[in-house]
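And then chain A:
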Amino acid sequence: MKKIIFFCFFIVTMSGCSHHDSKNSPMSLIREIHPTPAIIGSKESDDIDMLNKVKKDVEDMEELFDVAVIKGEKEILVAYKVKHLQRFHMVKIEEKLNKMLEEDYPDEDFIVSSDFKIFLEAVELHDKMEEDKDYSEEKAQKKFDKIIKLKKEMT
Partner candidate 1 sequence: MLKGKQSWVFENRPVIAATGVSGGPFEANGKLADDFDILHDDLWMGQDSYEKAHRILLEEASQTAIQKVNLQTSDIQFMIAGDLINQITPTSLGARTLSIPYMGIFGACSTSMEGLALSSFIINYNGANHILTGASSHNAAVEKQFRYPTEYGGQKPPTAQWTITGAGVGILKANQGETGVPVTTSATIGKVVDLGLTDPFNMGGAMAPAAADTISAHFEDLQIDPSYYDLIVTGDLGKIGQETTYDLLSKKGITLDREKFQDCGLLIYKEGQPVQSGGSGAGCSATVLYGHLLNEMKKGTYKKILVVATGALLSPLTFQQNESIPCIAHAVSIEMN
Partner candidate 2 sequence: MGKKAQKTPEQKSYQQLEQQHETKRPVLKNCLRAFWVGGLFCIVGQAISLFYIYFFNFTEQTSGNPTVATMVFIAMLLTGFGVYDRIGQYAGAGSAVPVTGFGNAVISASIEHRTEGFVLGVGGNMFKLAGSVLLFGVFSAFVIALIKTILIRWGVI
């Protein structure tokens, strides 16, 4: 029995030592992060305003909390967390969100996901872009594409 406890403890410790690039993303399981929207490439204020509006619209949905919005070359990624008791209606919430975004922003291409992994990666990308000045646009776009791929993989 003692050995088993020790084994579990060992695993937990080892995983704690594991390296993560961002300070916010590991905490996002416990805490609300509310990251500011991020844009890869363009620095136009129009885009930033638009993203802020998207973020506000999405966060206003009462089933959700904590939204991360990232704009890449083509798509806008919207990752969100669903309130615990609303998780039974995840499919409906996604439909509703898609519909709302399509109606309000007909020109944009949205990818929405309630998956925690996507949220985690989005926060990490956001933090990297903010903290690391050397983090190049190309690298960011590459990571963004990776997230999109991950999201598509599961469907």
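As a convention for this text, contacts are C-beta pairs under 8 Å (C-beta built on N, C-alpha and C of every residue); 3 or more make two chains touch, one makes a residue touch a chain; residues count from 1.
Here is how the candidates were picked: all candidates are chains of the complex that A comes from, given by their letters.
Just so you know, these numbers come straight off a predicted model, no measurement behind them.
Although all of 1 or 2 belong to the complex, chain A touches just one of them, candidate 2.
Taken in their complex, chain A has these residues touching candidate 2: 1, 4, 15, 18, 26, 29, 115-118, 120, 150-151, 153-154.
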